[in-house]
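Just one protein chain is left out here, and the rest sit where they should.
Think of it as A, B and C in the order they're written, each chain with its own count starting at 1.
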Amino acid sequence: MQKDYYRIIIFSGLTLLLNLLIIRFSFNFPKEQAVSLMGFGTLGKLSMFTGRSIRILGCIGLIGSIIPFVKKFNRYVNLSFFTTAFTTVSAIILWAAVGSLFDIVGLLDLSLRLSTPIVLGAMAGMLCERTGVINIAIEGMMLTSACIGFTASLYLNNIWIGLFCAILSGGIIALLHAFLSITMITDQIVSGTVINILAVGLTGFIRRSFLLKARLTRTAILPIIEVPLLSKIPILGIIIFTNQPIVFLMMGLVVFISIMLFKTRWGLRTRSIGEHPEAADTVGINVFKMRYLNVILGGSIAGLAGAWFSLETTGSFDDMMTNGKGFIALAAMIFGKWHPVGAFTGGLIFGFFDALQIIFQIKNIPIPPQFLWMLPYVITMIVLAGVIGKSIPPAAIGVPYRKQ
Amino acid sequence: MKRFIIIIIVAVVVIAVVLFFVLRPKKVVEVVVVPEIKVGLVTDVGKVDDKTFNQFAHEGMMRAAEEFGFEAKYIETLQPTDYDKNIQTFAEEGFDMIVTVGFMITDATYKMAGQYPDIKFAGVDQFYAEPLDNTMGLLFAEDQSGFVAGALAAMMSETGVIGIVCGMEIPPVIKFRKGYENGARYIDPGLKVLGVYIDSFVAPDRGKAAAEAMIADGADVIFGAGGPTGSGGIVAAMEKGVYGIGVDQDEYYTTMGGGPAPNLLTSAMKRVDNAVYSAIKAFAEDTFKGGHYMNNASNEGIGYAPFHDAADRVSKDVKARLDETLEKLADGSLETGVKL
Amino acid sequence: MNNESLSLKGIVKVFPGVVANDHIDFSLGRGEIHTLLGENGAGKTTLMNILYGLYTPDEGEIRINGQKVQIKTPSDALSHGIGMVHQHFMLIPIMSVAENIILGKEIKKSGLLDRKKARNKIKELSQQYKFDLNPDDLVKDLPIGTQQRVEIIKALYREANILIMDEPTSVLTPQESEELFSILRSLKNEGKSIIFISHKLKEVLEVSDKITVLRNGKVIGSVEPDKTDEQQLAGMMVGRQVILKVDKNKMDRGAPILVVKDLSVNDQRGMKTVNNICFTVHEGEIFGVAGVQGNGQTELIQALTGLIPFQSGEVTIQNRKLSGENPREVTVLGTAHIPEDRQKYGLVLPYPVRDNLILCSYYGKPFSNHRILNFSFIAEKASRLLEEYNIKAPGIDTITDTLSGGNQQKTVVARELGREVKLLIASQPTRGLDVGSIEYIHKKIIETRDARCGVLLVSPELDEIMSLADTIGVIFKGQIIKTLNIEESTKEKLGLLMAGIYK
Partner (left out) sequence: MKPLNIIGRAQYQEIIIPFLSIVTALIIGAVIIYTTGANVYKSYQGLWQGAFGKPRAIAETFVITTPYILSGLAVAFGFKCGLFNIGVEGQLYAGAVSAAFIGYAVRGLPHFIHLPLAMLAGIVGGAVWGAIPGYLKAKTGGHEVINTIMMNHIMLKLTDYLVKNPMLDTQASIPRTPYIQETAYLPKLFPGFRLHWGIIIALAAVFLIYFILYKTTIGFEIRTVGYNQNAARYAGMNITKNFVLVMAVSGSLAGLAGANEVLGLNYTLPAAFISGYGFDAIAIALLAKSNPFAIIPSAILWASLRNGAGLMQVRAGISIDLINIMQAFVIMFIAAPKIVRWLYRIKEGKAKAEVVLTKGWGK
């Protein structure tokens, strides 16, 4: 009880302070002169007086952060966090938009795209972990399949076959993980580390042996697809229904895996194995087979995430091009409490702040870029510490299943 | 269960074998030459095929080695603390000349040059406060290169907004960016230049995202300055149908894989390969002299690549003005205004 | 024997170092409740795991309805109509009853799970056997007895004809056990055959049609219940005459040592499971807490020993008030604690025995000095305890995990009683142990009492409470509803109290 109270005081106190700062900040803009322009795609744009708008936001946040102090509303401490997060981000966006158009639709579109590999990676990890196999090798799987997918698409001269090979190679690398951690009963984190190291070596080696000697550097990239009719919807049409295949696949997979996990036989069995493998075994479910299957499926999704880098985005492959996104995906997965929608949210937060960082730089906000780069990481830590709290992993995770 | 695993293992083996034979590189017939003189190259953190200066330096070295019959080897550095060690490895293997690539190796090169006075050193992007007799600092006027790119971008832009996607915030990149901005303003002082640093040289996805955000903000020329990250920006430009400008080397051949690339205007060249080549050439012809060697517009150390597929879209006037700018930079009548 | 639904012939199963099943023959008639009786480690569970496909036998054959069958996996067993209710329930706590039941034999509609149909089917089955189950409840929220019914429904849902019940009564009250027996009888009347595994003689005699006794992996013999009695069965089971009664002197009650006043404790989910409990334990007294599992015993013990905080009330040990949630404080006051789950709380299994023996005293002199461990003293002390408490381990450096359950528990007991103690809090101290170890630990508890310590003993085994305790408090829904002297308590009386019925 007492601990909770401190938490409320500290958190709401901080948000209160932040909102007061925002209100103070709003007076920096001369009345009637500073105008922010927000673009909403085809819906047109909205122009607002910067100072006044920021002040209104600050007041909303202030109310939100005062509420938890009232004893009756103690449990709304998360509300105060979310309103303040909203007001702070909005206030900074308004600041950035002074004098120039700030394209909200573009920002969201970019966020969704940048979140794609993270969400996919998180779901890859989730599939493994839901059956009780830890996967810290998402990074390695993504890197390998980015490389293999690209190589195959070059040599076979067909990007769709390349995409298929990327997914396949993700699955094959995952098979190694499954073999090591399920059959060989290796510590699952060790096995993941092996794959991460191997991936760096292997891709570097393949790139040098097959790509550079052959002087091949570039392939086509996956086409942009506009969903007929739906892409005409204002705002959503651009953000959701006009995208490249892997983004669509990602969104589809979030829905599909949610349904699969919670509504189908396969999902029920998968979850049961992650929670209590003996129980699943005693009702005749083949634990080993299900684990293999899920780890390989997870790897294939990681393969898709890898293809996003090489085939969908850039049409080239560079060493280490996944740039630690696999580890971010791991964070998104834990953040999302091993749920596809949670993983999607987590990935989106990263994508959003990464996109925001770029746009802030373009808008010349006088903050050193290093601090903007930090943004997604700091936000994740705060959210994890204050709002999400403890996320409980599947009970049997990391424990190899042994039959007698 | 067992059958299931066996099927998968067999499938993997078959795929692996097929891939192995399909993708097996042609064996290069080795010509055995017995060279007497050995040239070595130490990379900045990264590999000799990183599409940036490491690769170009390596290519320049290979060209020279072939021409003069030298034996050429390289060491790829993994961590900055290994610079000294890698240079020493060459020195103790009896190499006669060592090329070090990147400004990060400046101090190590200088130190080792003092230790091994008989070996000649050439350092790409390196400036020594008190140069030794056996060290040659190969410097580049990136600002001039960026200036030319900026001038071209300003002339080609219709919206009055242009963009630059940079890699990490390090001196050569900063010089490119500032040169680009000044070049654009030289043509059109009211021009808006959008710029973004990305905290990695190998994040083409984020480079692309940055470029897209700029294009959404009205930019119609994107200069990608920073390895694969910048190339990501160019890819975005190609996709969205706006102009792109490459960096360092002619990206028409590297990033765009030899075309077609109707929207790739040109590349802001930084001839690391030429500089390394000339340094080795000087050594081969015994004209090696310590000191700094500035590669700029006046000695064709920087410049711009051919327009290739975009040639018919660049008008004669534009080209004339561009060449004039380059000439002015070369003869010193025009300054880029970049100080670092 | 055309009425034989199952027969096992010459089953052999060898584990490294142990012959768990040595040429076992067993046959089960249709509509029969056949009990497998034996001590822990006699091979009952191994045999049933073989039958259920969890283990593969090294030798022997299994016939079902006269047909020879191969059972390699549980799904083979299920397809032959064998269902099993495991001693440790095979239920997934965070899933619903329905999900647990249909797992492995799901009803599908156009690719998705048909929850509605599953729910109906479960309701139907539970009505048929008067189970009163809600398919949407989460398993973790259900009482133990209900969880067991979920397990039974799980088997029935799979249309099992042969039902294996592995020690089903170990977690139930006498009343609940009675209900279970009537369920078993009605199952039997429907023509299902039941293998009932137990080591409790009374209930075995009550429920079975036939009893087969196992000892050390061998079949000792089969008897019919009306032609035998407890003494004979016990003799067959243990191989010698056992004294089921514990010898002890009359209590010599001293000053109060543990006083619990109006204590309330919440469990992990924030439910108040201990509700204003009051009782006192005196020097030289064994205070037994009797009650069905899940009535707040676990939380009570954890709060008393400082593992979890308490909401209100006060606890005094040796006239010192506890500050709450501080196990060290409780230990320093001279309290020994034998936890209910020795592997989870009491021991660090990968540690050598030596380290487990100092787990609660490592921080003080002479075990350590200025935070540096005094190894010579520790080794000496550990060897002494090893000998004194008769722990069968090759040495003090033996990894605890490799010891048998009895020796592991002895390690805990040695550690806790091997230091100066004024109060012993023991929770289910003999759970899952063999008869020899049980006797030993009972003896130690009595000795502790006779050394003028207070003992708080919590056990769901009424027999254990009745043979050890001097005073018995019955816990029901987080309260001690009645305190009795041993002289005035009978099993029937206690059983009613445990079920919450008292006058």
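One rule holds for everything that comes next: contacts are C-beta pairs under 8 Å (C-beta built on N, C-alpha and C of every residue); 3 or more make two chains touch, one makes a residue touch a chain.
Only a predicted model underlies this, so the values are computations on that prediction, with no experimental measurement involved.
Engineer: Considering the full assembly, with which of the depicted chains is the omitted chain in contact?
Structural biologist: Answer for the hidden chain's contacts among shown chains: A, B, C.
Engineer: For the chain left out of this view, which of B:Asp84, B:Asp188, B:Asp250 or B:Asp309 touches it?
Structural biologist: B:Asp84
Engineer: Quick one: which of A:Trp95, A:Trp308, A:Trp373 or A:Tyr401 touches the chain that's been left out?
Structural biologist: Result: among the candidates, A:Trp373 touches the missing chain.
Engineer: Can you say which of C:His86, C:Lys192, C:His337 or C:Lys410 touches the chain missing from this structure?
Structural biologist: Touching the chain that is not displayed is residue C:His337.
Engineer: From the list C:Arg328, C:Lys392 or C:Lys491, pick the residue that touches the absent chain.
Structural biologist: Only one listed residue reaches the unshown chain, and that is C:Arg328.
Engineer: Using the touch definition up top, pick the residue from B:Gly69, B:Pro117, B:Pro171 or B:Gly241 that touches the left-out chain.
Structural biologist: B:Pro171
Engineer: For the chain that's not shown, point to the residue among C:Val12, C:Val259, C:Leu359 or C:Ala379 touching it.
Structural biologist: Of the candidates C:Val12, C:Val259, C:Leu359 or C:Ala379, C:Leu359 is in touch with the missing chain.
Engineer: What chain B residues would touch the chain not displayed?
Structural biologist: Chain B touches the missing chain through residues 20, 24-25, 27-28, 40, 45, 47, 73-76, 78-82, 84-86, 88-90, 92-93, 103-104, 106-107, 126-127, 129, 168-171, 199.
Engineer: So that we can see where the missing chain sits, which residues of chain C does it touch?
Structural biologist: Residues of chain C in touch with the missing chain: 305-307, 326-331, 337, 339, 344-351, 355, 359-360, 362-363, 368, 371-373, 375, 399, 401-402.
Engineer: In the full complex, which bits of chain A touch the chain not displayed? Write them out.
Structural biologist: 134, 136, 180, 184-191, 193-198, 200-205, 208-209, 324, 327-328, 330-331, 334-335, 368, 370-371, 373-374, 377-378, 380-381, 384-386, 389-391, 393, 397-399
In the analysis below, only the chains that are shown with their structure count from here on.
Engineer: Tell me the shape of the graph of touching chains, choosing from line, ring, star, complete and other.
Structural biologist: Its topology is that of a line.
Engineer: Which chain has its C-alpha centroid farthest away from the centroid of chain B?
Structural biologist: C
Engineer: Based on Cα centres, what is the most central chain?
Structural biologist: It is chain A that sits nearest the middle.
Engineer: Express in whole angstrom the distance between the two chain centres, defined as the mean CA positions of chain A and chain C.
Structural biologist: 46
Engineer: So the centre of each chain is just the mean of its C-alpha atoms; given that, what is the distance between chain A and chain B in Å?
Structural biologist: So the centroids are 32 Å from each other.
Engineer: Could you list which residues of chain B touch at least two other chains?
Structural biologist: As it turns out, chain B has no residue touching two or more other chains.
Engineer: Two or more other chains touching the same residue: where does that happen in chain A?
Structural biologist: 286 - these are the residues of chain A that touch more than one other chain.
Engineer: Report the residues of chain B in contact with chain A in the complex, numbered from low to high.
Structural biologist: Against chain A, the touching part of chain B is residues 1, 4-5, 8, 12, 15, 22-23, 25, 47, 49-51, 163, 169, 194-197, 199-200, 202-206, 208-210, 212-214, 216-217, 227-228, 231-232, 235, 239, 254-257.
Engineer: Of all residues in chain A, which touch chain B in the complex?
Structural biologist: 100-101, 103, 106-107, 110, 113-114, 117, 151, 155, 168, 172, 175, 183, 204, 207-210, 212-214, 216-219, 221, 286, 288-289, 292, 296, 308-309, 313-316, 318-321, 323, 354-355, 358-359, 361-362, 369-370, 373
Engineer: Under the touch definition given earlier, write down the residues of chain A that touch chain C in their complex.
Structural biologist: 259, 263-265, 268-269, 271-272, 275-276, 278-286, 395, 403-404
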